[in-house]
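What follows is a short report on a single structure.
Here the complex is missing a single protein chain, while all its other protein chains stay put.
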Amino acid sequence: MKRSIVLVGAILAMTACSGGDAEGPLVVYSGRAEELVEPLIEQFEESSGIEVDVRYAGSTDLAATLLQEGESTDADVFFAQDPASLGAVASLMTTLDDEILDLVDSRFADSDGRWVGTSGRIRVFVHNTGTDLPLPQTIDEANNPAWAGQIGIAPTNGSFLAFVSAMILERGEEATLEWLEELAANQPVEFEGNSPIVEATDAGEIQGGLVNHYYLLRLKAEGGGANTENWFIPAGDVGSLVMPAGASIISSTDMPEAANQFVEFLLSEEAQEFFATDTFEYPLIDGIGLGEGTPDLSEIDAPDIDLSQLADVLEDATRLVTEAGLV
Amino acid sequence: MTSAPDRLTIRARGLTKAYGDVLALNDFNLDVWEGSLLTLLGPSGCGKTTALRVIAGFEPAEGTVDIRGRRVLGPGVFVPPEQRRVGMVFQDYALFPHMTVARNVAYGLSRDADSGRVGEVLELVGLTGLGDRMPNELSGGQQQRVALARAMAPAPDVILLDEPFSNLDAKLRDRVRRELKVILTEARTTAVLVTHDQEEALATSDLVAVMYQGRVVQFDSPALLYTSPADPWVADFLGATDVLHATGHRGYADTMIGRFKTDLRGPVLVVVRPEDVQLSMGEAPNAVVAHTEFFGHDQLVTVALPGGTRVRSRIGPRPQYHAGDNVRVRAVRAGVFPART
Partner (left out) sequence: MSVGPLVAPSRARLSARLSRTRGWGWWVGAGLVLLPALVPPLALTWQVLTGGIGPGIPLFRLAQLLGGTLGLTVAVTATALALGTATAWITTRTDIPARRLWMVVAALPLVIPSYMAALTVIGATGPGGLLSSWLGIEIGTPYGFLGAWLALSTFLAPMAHLMVTPALRSIDPATEEAATGLGARPLRVFSTVTLPQLRPALVSAGLMVGLYTVSDFGAVSLLRFDTFTRAIYTLHAGQIDRRPAAALSVILMAVALVILLAERKTRSRAGYRTSSAKREHRTIALTAGRRWAALGLLGGYATVALVVPVAVLTYWLARGMAAGNVIGPLWAEMARSIGVSVGAALLAVIAAYPVAMVTTWRRRRLSETVSTTVWAAYSLPHIAVGVAVVAFALRSTRFLYQTLALLLIVYVSMFLAQAMSPIQDSLGRASPDLEEASRGLGKGPLQTLRRVTLPITRSGALAGAALVFISVVKELPATLLLRPNEFETLAIRIWSSTGEGFYTRASAAGLVLLAVSIVPLLVMTHRDLSA
């Protein structure tokens, strides 16, 4: 009897501890994967002394959650994989300080200043080197029937949805739906995230996939990926969309200073070097060298899209993805 | 015994079976003649059901069993139950709950059997027209008759019945018992019935085998069993008894309630039945009435002899004696057995 009382008491104590209090940790909703950014967050905790409480989930998931939570959310910072998710919750975000916004090129930040890019990435078509199938020269050729059943996509992933949003901005809804339906008809293999697509390609389970450029580079740095290469679609269409991951601060935060510190940290030399050399992305502040194997941005023919507008069409993008039967 | 040509349907010899340390059957022997109705009688745990199951083939045992001259159990021989042509009626009838009465009865018949057989057997047991009913729609007595019909339909060599009346209430029991006997006699079926109820055994069968601790201790007609029991235990099992100690001396054993002839010498047990004990008021009282129990059709008067021994007397229903009366007790008949030291 006594033992159970103690146990119940312990459970209740645990309960009490799980809610956040005002002087509590900085709550970050991270749409970026844990194994990618955890080291960075730990660095921040050490150097600043601020405790960080991270919720890892998909960017779109977190955006939906933030919208549902509204102003009573506990989150202080939203660190997302793509501008569309960031833009979707812009109404909840505060305008960032000019100091922060000035650190990056204007095309990698929100035109209203509600989010700032932290690192750049390019969409690629990753493929198994042993394949005979013709590599797509345009994004439409990715739906070549020859690739039936051999392409991996992550239709719930923020980057994919941002890519679809970009396609809507470039071509309009009708054409985008057509492209998505062609893709669905080609029986793509669906994954929860981007890493499994690259691993599956390397293992030969599929022959190719639509992901961001840095996953393969990371895999190669760990000693894997021997059978895989990135293919940058040469046509200059949304197939090689360049977009940043980014962060924003929620207006109802109870720790605005700490939140600011965190976002600043993401744009510090330390963090930007981390993004360049550890995750093989593109640093957005000047003066940081690229990681091994990362091609120069000037070599890539990227489409010209106003990233701030991506969020406006995100809902349409998700609707079209559902309509096409991909989820 | 009913049939003159003494054909043996079942011959069991030396059946022995142990469950762990307990000996369920201990050199069990039995002869069942064709056309007779035999009862295996004994208290619970004496092995009677086990004996039945060994004969039917549901349990193995040491010893031999021959059915109609064919060896079904013996050293190196074990005929499985489905090949023994022995019909069995279980204590809880074991009707197939998902089949109609007709399909239950037809179960043991081969597919090309005479289609009228089911109707024939149902008529025999008095259940004509109930073929389409389900078992759970029938009364206890009717279920029992279906079980019997089912066992009889394939015309087996012998029917074995395991406590067939124990699930029926008292009134029904009597009636069903009589009907069963009629049915079996009419069909000229050989049957072995197992029970712990001595009234049932005495009333129903041609022969009774009394079992005790795994073996048959007496095998006789009901009348002989009752009047000439083989030992005090059998006597007491078959009916009420009272026992007095005496000494056999020169051809007689003397007790307070009479003198009885016997060739035994030394310490003996004198066993009397209440029916054989008479009471009278008046002359030379030798006992005091302790109490009376009234049963409706008769009463048992218990008297105490000097020295404390109690004896019972069975008399008619009219009230005659009260506790404390002085009476004379006398036994007109008794069994005398050696007293075991």
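Note that the chains are named A and B in the order they appear, and that numbering of residues resets to 1 at the start of each chain.
Operating definition for what follows: a residue touches a chain if its C-beta (ideal position, glycine included) is under 8 Å from a C-beta of that chain, and two chains touch if they have at least 3 such contacts.
Keep in mind that what you see is a predicted model, and the values were worked out from it rather than measured.
Colleague: Identify the residue among B:38, B:61 or B:86 that touches the chain left out of the display.
Modeller: Going through B:38, B:61 or B:86 one by one, B:86 is the residue touching the chain not shown.
Colleague: Could you tell me which of A:58, A:209 or A:303 touches the chain that is not displayed?
Modeller: Considering the complete complex, A:58 is the one touching the chain left out.
Colleague: With the full complex in mind, choose from A:45, A:205, A:264 or A:278 the residue touching the hidden chain.
Modeller: Here the residue in touch with the unshown chain is A:205.
Colleague: Can you name the residues of chain A that touch the chain not displayed here?
Modeller: Looking at chain A, the ones touching the missing chain are residues 4, 7-8, 10-11, 14-15, 18-20, 27, 33, 35, 53-55, 57-58, 60-61, 63-64, 67-69, 72, 74, 88, 155-157, 161, 189-193, 195-196, 199, 203-205, 314-315, 318-319, 321-323, 325, 327.
Colleague: At which residues does chain B meet the chain that is not included here?
Modeller: On the side of chain B, residues 56, 58, 80-84, 86-88, 90-98, 107-108, 136, 150-151, 154 touch the unshown chain.
Here, only the chains that are shown with their structure count from here on.
Colleague: So what's the Cα centroid distance for chain A and chain B, whole Å?
Modeller: Inter-chain centre distance comes to 90 Å.
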